[in-house]
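I have placed the structure first, in the form of structure tokens, so that the comments after it can refer back to it.
Every protein chain but one is kept in place in this view of the complex.
Up next, subunit A:
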Amino acid sequence: MAMGMPYGLQAMLKEGHKHFSGVEEAVMKNIEACKALAQMTKTSLGPNGMNKMVINHLEKLFVTSDASTIVTEMDVYHPAAKLLVMAAKAQAGEVGDATNLVLTLAGELLGNAEVLLRDGLHTSEIAEGYQRASDKALSVLESLVLPGTDTLDVKDKAAVALRLRGAISSKQLGYEDLLAPLIAEACIDVVPSNPHNFNVDNVRIVKIMGGALPDSQVVKGMVLKRDAEGSVKCVENAKVVVYAQGVDTSGPETKGTVLIKSAEELEGYSRSEEEKLEQYVKAIADSGAKVIVSGGAIGEMAMHFIEKYGLLALRIPSKFDMRRFCRATGAVAIVKLQAPQPDELGFAKQIEVREIEVREVGGANCVVLQQDASLGSVATLVLRGSTEGFLDDVERAVDDGINAYKALCRDARCVPAGGASEIEMARQVADFGKKQTGLDQYAIARFAEALEVVPRTIAENSGLQASEVLARLYAAHAQGQVNAGVCIESGAPKDLAAEGIMDVYAAKWWAVRLATDAVVTVLKVDQIIMAKQAGGPKPRAGDGDDD
């Protein structure tokens, strides 16, 4: 530090600090960064959205139109843009869908805020106006809920598949007819009697390269991408015993030493070991179990006896997979190597595994645990596809679909899709704004305008004349066709709900909410103080993709 004449904040801070303040320097710059981010994700919005190729810091390639993946892998550094990314992540956490809507809407809102700022409005007035407009928009959204959608039989495959189509088609257009029923089937398989408790973890996704997407299927039960340990590869109607630890001779925690004085003793010791182990395995076989699942290693000698008694041995190293396996079979993991006691444990008796076999699937051996409809609570979607990137992308779409199902279980209400809800919200919010007396009416009007971004983008991404489409939509809505949205084929206003394309109400609600919150936060910041970037370890050079 020079001992000169320090003045202002800059001189007081440590070297390397950056400091921005005021509307011009801080707010405008923030808006610019956020707009740039939104501009990028915007083209991926809607069914005809474009894919992005993102190479992350590990040089892993992603080809996707899923906004949350794009922004996560892009590693956004700008602090204000990061606030938007966080909002998108919160959306992904809450509903798992409509992340792009959050980003696009937030970007548009900030872009409009810039215009307002140039007109001389104060940031706090804009923030207040936006907040009020979003409250109004959400109440409009609630009134738009399509009648009859609030109750949904979550076990009706056809009805569920119809609802899921919207979520899938925005990610994988053209495959929604294929994937939606598959997802619906898998989800319905595992949904508990109280749908509120639906657990996303119970629907697994296994990606196997080879074949084509239409070869994908749902397996009731589990698919593990590994081979059985022994030579027995197929068992039907078997009881299963699960050990959380490894299947091998047990040792004491304290260090033990084998004390041997003569050759006979040595021989006797080995024999006693063998006998002990055989005793265990025999007890297992005697209990009626035909399958041994181990969480740890299976000792060589143990394997020998397992083979001898004709049991199928399986290793599941992942603790979580192990729990799912237990859930799927109804078994209880035993922590110590001991014979499963039917009277004490009692669980092994009721399990009836219909078929466990190792099938040649796509060149890789997989253990397929197939359960009856009445048994177990895990379902697996086996996805097939030609490349890893494609499978990853489909997986993300399926993930969104499963999350949408979960959202449906909690709140089945739907709103019109294809920009119809946004246009109606925009129309009513604009009317609302005109009735206001304060300065925030300008902000409210701009909020309404920002909502137009959805139909506009859908139209643009489909190669239509956006302004024309928008004008026709407004006209249709003014005539009372509140459900009219953009038809991506013709561009004409059309009631898409009639075709079964609907959006989940909860997803929209959260998206508008989170986008507004993020925007208001960005607007309220008038000063940024950035520390010098810490010199952490450099990202690995070269192709660091070690998957």
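Remarks
In this section, a residue touches a chain if its C-beta (ideal position, glycine included) is under 8 Å from a C-beta of that chain, and two chains touch if they have at least 3 such contacts; residues count from 1.
Keep this in mind: contacts and distances are computed from a predicted model.
The complex includes a chain that is not drawn, and of the options "T-complex protein 1 subunit zeta", "Proteasome subunit beta", "Eukaryotic translation initiation factor 3 subunit H" or "Phosphatidylinositol glycan anchor biosynthesis class S" the UniProt name matching it is "T-complex protein 1 subunit zeta". The residue touching the chain not shown here, chosen from A:A36, A:V335, A:A475 or A:A492, is A:V335. Interface note for the absent chain: among A:H17, A:R118, A:R410 or A:K434, the touching residue is A:H17. Checked against the full complex, the one of A:D119, A:E253 or A:E300 touching the unshown chain is A:E253. Mapped onto subunit A, contacts with the missing chain fall at residues 1, 3, 5-9, 11-15, 17, 26, 77, 79-80, 82-83, 86-87, 89-90, 93-94, 122, 124, 244-245, 249-261, 265, 268-269, 272-273, 275-276, 323, 326, 332-336, 513-514, 517, 521, 524-534, 536.
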